[in-house]
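One structure follows; several queries about it will come next.
The other protein chains are all here in position, but one chain of the complex has been omitted.
Here is chain A:
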Amino acid sequence: MLNFHKEHKNLVLTAGGVFIALSTLIAIIPAFQMQETEPIPDEKPLTANEREGLEIYVSENCMACHTQQVRNIEMDNMWGNRPSIPSDYYYSKKRLDIWRQSPSILGSERTGPDLTNIGKRQPSEDWHLLHLYNPRAVVSASVMPSYPWLFEEVDSSSVGKDDKVVAVPRGFLKNPNKKIVASNDALRLVDYLKYLKQTELPGDNVDDFIPALKKIQADRVAGGNQEGGFDGGKLFSQVCAACHQETGKGVVGAFPSLVGSAIVNDENSEKLIRIVIQGYDARTDYGVMPGFGDQLNDAEIAAILTHERSSWGNDAPPVTADDVAKIRQYVEMELNK
């Protein structure tokens, strides 16, 4: 009937027709279904600045090395508190303009870390700017490219008062007499990176959104109730070492050293705990430290601080979760006043 061996028309029409039918089933229909999502109630749309940053992110093709998807497997837990869901991409995955489609931010390779939650993990603008100017200034083993074309090299005299000067350690300056000023593109890109935070799912209604999450949620609640057992060294590597470095020595001219620091070694740990919870911006010669109170729980902070106070030659008594809880209460009381 069809006689493919002799009827070229039947052959081509059948091959083409079946392929179109299969493609419709496996790609087009699921794609239509997947774009019918709604945002999570607390999810924030991108501001104009953040959207501009997303465009830089796309045009530099950061997706070549960075993913933005927390898979529903345990190892991805370090990149977010819950697996990513379709609604997470409601605002960022929209067609860019007539020439360019919705960006492929999920990515396919993790040569660098996943960025789903980078805004929470690394909220410091100074860190991001220095890291973009030269990643090896903050992470010595990094293989990420530098982006010097997002910065301008200017004379100290011609720095305007609105210019954002990046605190670059001397070793990384091409010309030690010049200042490095972040361009608009760099600032917008950092705005976008800081925007990248996982939106909390509304606690009680989780099931209405994605029933598959139930088990994971339950596990997490159960896990959260356990006291202690945190590895301070590991947490330090994940949370603090980006600025203060694995050696604790920081980056001269950008992030202060913790080795031998009076605050770290102080018998009374109150100030130290305060800084971690609230952040710190008292020294003009260093970048601003963001607060980590929302990101880390009391036991985690205690484990990190105990690690800091007993490493690299530092010698001070350990910090307990109760100490941290106490200070957290004070801080909250002050805020409420």
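The criterion applied here is as follows: contacts are C-beta pairs under 8 Å (C-beta built on N, C-alpha and C of every residue); 3 or more make two chains touch, one makes a residue touch a chain; residues count from 1.
Convention: contacts and distances are computed from a predicted model.
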Omitted chain (choose from "Deoxyribose-phosphate aldolase", "Sulfurtransferase TusA family protein", "Cytochrome oxidase subunit I" or "Peptide/nickel transport system permease protein") - UniProt protein name: "Cytochrome oxidase subunit I"
Among A:M75, A:A262 or A:L335, the residue in touch with the chain that has been omitted: A:M75
Chain A residues that touch the omitted chain in the full complex: 4-6, 8-9, 11-12, 15-16, 18-20, 22-23, 26-28, 30-35, 37, 58-65, 67, 69, 71-76, 78, 83-86, 88-90, 93-96, 99-111, 113, 135-136, 139, 141-149, 212, 234, 237-238, 241
